[in-house]
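A single protein chain has been omitted; all remaining protein chains appear in their positions.
Coming up: subunit A.
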Amino acid sequence: MTDTSHHQTDSHTGANGDGSTEEFVQQWRNAAYNCFSSGHKFCREVCPVMQVTRNESWTPTAFHANVVAMEKGELEIADIAEDYVNCTGCGACELRCPNTLFTGDFYRFRTRTVDMVKAVRALAVDNDVHQPGWQRWNLLTDERTHEPVLGDTPVSQEHVRDWSAGLDIPIGGETIMFVDCEAAFYRTSVPRAVAQILQLAGYEFGLMNEQWCCGGPAAEMGYLDQSKRFARHNLDDWRANGVKWVLVLDPHDYITFTEDYPKYFGEEYQDIEIVLVVELFAELIREGKLTPSIPIERTITYHDPCRLNKRKGVWREPREILSAIPGLVFNDVDRVTQWSYCSGGGGGLPIEKPELTAKISESRVDKAAELGVDTLVSACPWSERPLTEAGEARSIDVVDIHEILAESLGIEVGGRRGE
């Protein structure tokens, strides 16, 4: 007898550690059957990968059906692992799923495709089934304690704070600012903007003594042990410095710190508060502590980062900030329409399938171009590299929301917007 109330699943137990397919299937079989039995496939046309590939093997329904086939002994992890590369972890499918929409409130069940995809990737790694790009990426990350976001140019611990040159930010303190690898090494204008806005608002904060990659990307690609090691290092660093608040500018970090770390550490982690700076800045504007006053003469639209909008329900605050900036013409597209938008920059997709990321970004920028804008504003550093590349062909400038806010506050941001 099956009870839907038992369908709660946890991707971070079962699939990882011993690599047991049986245990994995046991963990996910009911969620998989819920999808398999429904057969509605409402998720299909909102999936960014599906939209550009039209390949039914790379859809949330296929990802669930494969688990049923594994249970029946028809498929093995080695058969399916490669297909699971084709997911950006955007979460659109979960929102559009009839099982989330129709039964969610009643049974406290929701479809969790993103976690399931992560669990399959972890199962693959546990069974020594590797994707070459991901394996190399995580090896380099392990060696350098940061993701190799600059390609052949090495990243390292000595340079992780280079972005803050001249800003006079202390090390340590109860509140620290965590900067993701992409922003710290590639788009340094983003953390510079954030830090200077915080300073302008009189907000006290420091940097970590020794910041490592958050570990989230490793978990997304299936390298869970590595992810946990990195997380442990960061938590120990916070503990050693008495950290209580962690300021986060990157939506991917925000997911890692609010979803992965609590699973890794449980109670040990409960008194650390994670603060999303885009929410903090909206609050400071609301309270009159920040007043953007320099007009920015741009016609913009806003890209809802998937991990904020679709996975965390954060969409109001970025719009509050943009609406407070004088001079902007803001051609907004509502958050629900944007369920089917994505930059293609998440879930490790650009590492294994850069051509798909490029197509997804082109499709996103095309939608912006239809609005007659000159600027696409995002709030996610990982989206900004592929969107910028796609924007060049359309003469659309891609700007981070913190950069544009800083500019309107009269801050000379400095740093680089990529290479």
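Everything that follows uses one rule, which is that contacts are C-beta pairs under 8 Å (C-beta built on N, C-alpha and C of every residue); 3 or more make two chains touch, one makes a residue touch a chain; residues count from 1.
In this text, contacts and distances are computed from a predicted model.
Of the names listed as "D-lactate dehydrogenase (cytochrome)", "Peptide/nickel transport system ATP-binding protein", "Spermidine/putrescine ABC transporter permease" or "3-oxoacyl-[acyl-carrier-protein] synthase 2", the one that matches the UniProt record for the absent chain is "D-lactate dehydrogenase (cytochrome)".
Per the touch definition above, the residue from A:Glu56, A:Asp162 or A:Glu392 contacting the chain not shown is A:Glu56.
Only one of A:Glu23, A:Asp83, A:Glu210 or A:Asp374 touches the chain withheld from this view, namely A:Asp83. For the chain missing from the display, the contacting residue among A:Val25, A:Val49, A:Ala65 or A:Met208 is A:Ala65, taking the whole complex into account. Take subunit A: the residues that touch the chain left off the picture are 1-5, 7, 30, 33-34, 36-42, 44-45, 54-57, 59, 61-62, 65-66, 68-69, 72, 74-75, 79-80, 83, 96, 98-99, 101-107, 370.
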